[in-house]
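Left out: one protein chain. Kept in place: all the others.
Let's look at subunit A:
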Amino acid sequence: MGQKNKAGFFSRIPMKLKTRQAIIAYLFLFIPILFFVGIRISPTLYAFSMSFTVRGEIGYTIENYVKLVSDEEFIRSIVNTLLYFIITVPIQLAIGLIIALAIERVNHFKWFYRIMFFLPYMTSIVAVSWVWRLMYDPHNGVLNQVLKFLHLPQQDWLSDPKQALLSVSAMLIWQMIGFSMLIFLAGLKGIPQQFYDAAKIDGASKWKMFWKITFPLLNPTIVFLTVIGAIQTLQIFTQIANLTGGSSGSLGGPLNSTSSIAVYMYKTGFREYNLEYASAITVVLFVLILIVTLIQLKVLNRSYEL
């Protein structure tokens, strides 16, 4: 530093170096925090207060929530959302784990398999959903053509209210397997080889090693994936919108059989213009996600020991 350089604004005020650095750090943090408060927190609070109002009436009321309790379509959406969770998460975990174990065994082209299975997760959800929508077409779709070729009864897939939710779930599973696989691979890497060596010396079978070593040590990974899966299914929207919506379909249909909480919220807010009621639905969704997150904090922070 030459003498000619004028001292900066901060260095002219006498203070400790640490304090000065802290102030500068806070200054930098200030802008993202401002952004976060403006974009995230204040709209959330606004939605929260809006959920206690009704258009055209002054003051706060719980009318929206009272209406929610007896709203069949809302209850249907909650049940559907739970179904999405119950159906998709265990299956995608199981398949993800199997694939991860298999890839662990493979010695050549590991990277290739990893990419292949992870690809669906990276592809645009909208594009993928439309491809599946075309595959599910009951008259010309690939799936029915295959069934026909195999002389099996053709199905209605998305247009049958009994099958629609399962059809959406199948796509969700297919898409999420790659993610589970990747996390499981990381989990498997974390298990010390010594445990297996010791077990081998003791004469344990492969099956026993899996249940006594691999599975228990993967427990944190499984809990993590379950929690992530729960949050993702609670928020599921894009896949349903693209598989069932549009001018030729009905969003969340047929007969609301695929509607989720987020889909129902979108419909009431932006199709029926009832933002107050939609806010109430969002608050319910918020509470549900909060519960899941709290459980996650409790369970994930537990330490696992042999």
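Assume contacts are C-beta pairs under 8 Å (C-beta built on N, C-alpha and C of every residue); 3 or more make two chains touch, one makes a residue touch a chain; residues count from 1.
FYI, contacts and distances are computed from a predicted model.
The chain that is not shown carries the UniProt protein name "Carbohydrate ABC transporter substrate-binding protein (CUT1 family)", picked from "Oligopeptide transport system permease protein OppB (TC 3.A.1.5.1)", "Cell division protein FtsX", "Carbohydrate ABC transporter substrate-binding protein (CUT1 family)" or "Dihydropteroate synthase".
In the complete complex, the residue from A:F36, A:W211 or A:Y273 that touches the missing chain is A:Y273.
Touch with the chain omitted from the figure is made, among A:H139, A:K189 or A:K298, by A:H139. By the touch rule set out above, subunit A reaches the unshown chain at residues 1, 5, 8-11, 24, 27-28, 55-56, 137-140, 144, 148, 154, 156, 159-161, 245-250, 253-256, 269-273, 275.
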